[in-house]
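Quick one: this structure, given as structure tokens, is what I'll be asking you about.
Missing here: one protein chain of the complex. Every other protein chain is in place.
The letters A and B name the chains in turn, as written, and every chain counts its residues from 1.
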Amino acid sequence: MNAESITTGDLAERLSCDIEGDQFLMLKGIATIEEAEPDQLTFLANPRYRKQLTSCRAGAIIISSDMEASPDIVKIISKEPYKDFRRALEIFYPVVDADIPAGINPGTQIHKTAIVGGNARIGAFVGISAGVTIGENCTIYNGAYIGQNVEIGSGCIIGFNAVIRSDIQLGNRVTIGDGTIVGFDGFGYTPDQGEYFKIPQVGTVVIEDDVEIGANCCIDRASIGVTRIGRGSKLDNLIQVAHGVKIGTNTVIAAQTGISGSTTIGSGVIMGGQVGVAGHIKVGDGMIVGAQSGVTKSVDIKGVISGYPARQHSVSLRRDASISQITKLMKRISELEAKVEGLLMELEE
Amino acid sequence: MNAESITTGDLAERLSCDIEGDQFLMLKGIATIEEAEPDQLTFLANPRYRKQLTSCRAGAIIISSDMEASPDIVKIISKEPYKDFRRALEIFYPVVDADIPAGINPGTQIHKTAIVGGNARIGAFVGISAGVTIGENCTIYNGAYIGQNVEIGSGCIIGFNAVIRSDIQLGNRVTIGDGTIVGFDGFGYTPDQGEYFKIPQVGTVVIEDDVEIGANCCIDRASIGVTRIGRGSKLDNLIQVAHGVKIGTNTVIAAQTGISGSTTIGSGVIMGGQVGVAGHIKVGDGMIVGAQSGVTKSVDIKGVISGYPARQHSVSLRRDASISQITKLMKRISELEAKVEGLLMELEE
Partner (left out) sequence: MNAESITTGDLAERLSCDIEGDQFLMLKGIATIEEAEPDQLTFLANPRYRKQLTSCRAGAIIISSDMEASPDIVKIISKEPYKDFRRALEIFYPVVDADIPAGINPGTQIHKTAIVGGNARIGAFVGISAGVTIGENCTIYNGAYIGQNVEIGSGCIIGFNAVIRSDIQLGNRVTIGDGTIVGFDGFGYTPDQGEYFKIPQVGTVVIEDDVEIGANCCIDRASIGVTRIGRGSKLDNLIQVAHGVKIGTNTVIAAQTGISGSTTIGSGVIMGGQVGVAGHIKVGDGMIVGAQSGVTKSVDIKGVISGYPARQHSVSLRRDASISQITKLMKRISELEAKVEGLLMELEE
């Protein structure tokens, strides 16, 4: 991707950061500590990578004041290096390429009753159905499908081969990743004499403003009522959100996690990858759920839960550590048994 | 989705249920206990939601005779509320919209040797290859692909952007979810001096009558022979079924579960989400496998297994509980050691 060029001094000024070293070095992009060249910027936010500084060839680095770096590297002193790294990216790459040209590709099918807002970018082989309304400044990539009566706000991005089934509502600035399916029927059956009968899934999905969903996810429509993802929440790839789930605002969920039907996830929750959450339960606001946890019942405590079944993280750690003690315990018990047997024999004499 | 209207009395009669309260209340749809309005029906099948009855505004409720509800709500007394809820849905929503119009979309490619049965509904950008036969009343959504010589029965639904690779057979009334890939090559390689060489995957997949598969699943073709999903089985989203797997009849598998190669899953099995099953093993008929279990060897017992490695559920629970005892055990051992040391010293005196 082509980057803008900017001098170290100008960059520091735009980031409102102090600078140590040459203010006139021309930077031509950003790269990792390992890969950055002398005309590139890098950053150090995770102390784990500190030792890579010794071999770093970058021209400049965004770094906190308490970290050391080679005197050859121009230092842009930041209180929050990761946040300033993000802002620097926006300076170097002000326009991230939309991947498809502006306008509506002729090789696409838009129903005559659909309304598409201004400044649209719609790829080839897209289907837009009857009664759809799409706001301004939306991008819909090749192969995507928008079902009947779907409402999409402004500034939305619908990924390649993504599917939005009928009657779904998307807010503004929503991103749906490539291959993600929104509004497929929930997994609902009733058993009857050993066979299973489908429960019609007549509900819908509401995805609020500023939600971003990754690739190849499944967000099922509710059986009745709504599956809802709250404003500002971010979902990674390959995530399953079952029918009737409610996710609060500004919640972040990592890849391959699955939320079972009718469960409520609070706001400001952080979930690791490959987490499983049982159906019909609640995960409280602000909770942190460790990767690969299995949350089997409602939980609303401060802090982190982990493990299967998920417990307070400190408890999980203690349990894990205690298992390592069992072998030693067995030895101590055997020794005690021998001693007690000895005592018993001695007393019998 | 638009619902039919029906009076409480007519509904009770059609469900063969007793009724308590106004028989002439006109109902205009179904909603959850939380969301139902005074002109809507709701239901209570899971006692977990009982306490929501106090604030429920629904006009009528499907409920078992032993449950209490506000006298303001018309009660439709059911022995199996969840089953009658399903039947009520079919009454209120007799036609669930097919999402694409009837007929064959002109923006699609059907090979001249393919045979498509009557009353087909085929979307845009679909590919139907040479030698394909498709029964009557099938729906194939936009972007789907049907490979050479595939045989599809009647009443089948192939989801948006789903792929059925060549030589696969589908029975009648089969649903393949959006983005699901049926018949991709199994994952088979032989190592040779540190490199891996692909084993040709020349087998196929057979999906029997009334099987329903969710979205973004992968059902791999067998290396040789057949990958088979038995009649009436239901699979949720994001499921991996590897090459040569056999799944029996009326088995239900929740989202994100993976079945490794050449494994046989019995009939009437219920599997939770995110389960992993090792290759070349058997899971017996009628077993229940808890969510996130790891089934590492063949198992055929009555009842439920859970955990990693999967064990009888009661054993898993006991093991889990016993871990909580370790800290206490350590304390008891320390106390014992002190007492025994005391005894030993006393005797030495």
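Here is the rule we go by: contacts are C-beta pairs under 8 Å (C-beta built on N, C-alpha and C of every residue); 3 or more make two chains touch, one makes a residue touch a chain.
Just so we're clear, the structure is a prediction, and the values are computed from it rather than from any experiment.
> If I consider the whole complex, including the chain that's not displayed, which of B:Leu238, B:Ile253, B:Ala291 or B:Val304 touches that chain?
If we include the chain that is not displayed, B:Leu238 is the one touching it.
> Name, in rising order, the residues on chain A that touch the hidden chain in the full complex.
So the residues of chain A touching the unseen chain are 1, 3, 30-32, 34-35, 46, 48, 82-83, 85-86, 89-90, 92-93, 96-97, 99-100, 105, 107, 123-125, 141-143, 159-161, 177-179, 210, 212, 214-216, 232, 234, 236-238, 250, 252, 254-256, 268, 273-274, 291-292, 307-308, 320, 323-324, 326-327, 329-330, 333, 336-337, 340, 343-344, 347.
> If you put the missing chain back, which residues of chain B would it touch?
Counting only chain B, the missing chain is touched by 109, 125, 127, 129, 143, 145, 147-148, 161, 163, 165-167, 179, 181, 184, 187, 189-190, 192, 194-202, 204, 216-218, 220, 223-226, 238, 240, 242, 244, 256, 258, 260, 274, 276, 278, 280, 294, 308-309, 318-319, 322-323, 325-326, 329, 332-333, 336, 339-340, 343, 346.
Heads up, the rule we're going with is that only the chains that are shown with their structure count from here on.
> Centroid from C-alpha atoms only, then distance chain A to chain B, rounded to Å. What do you get?
Whole-Å distance between the two chain centres: 25.
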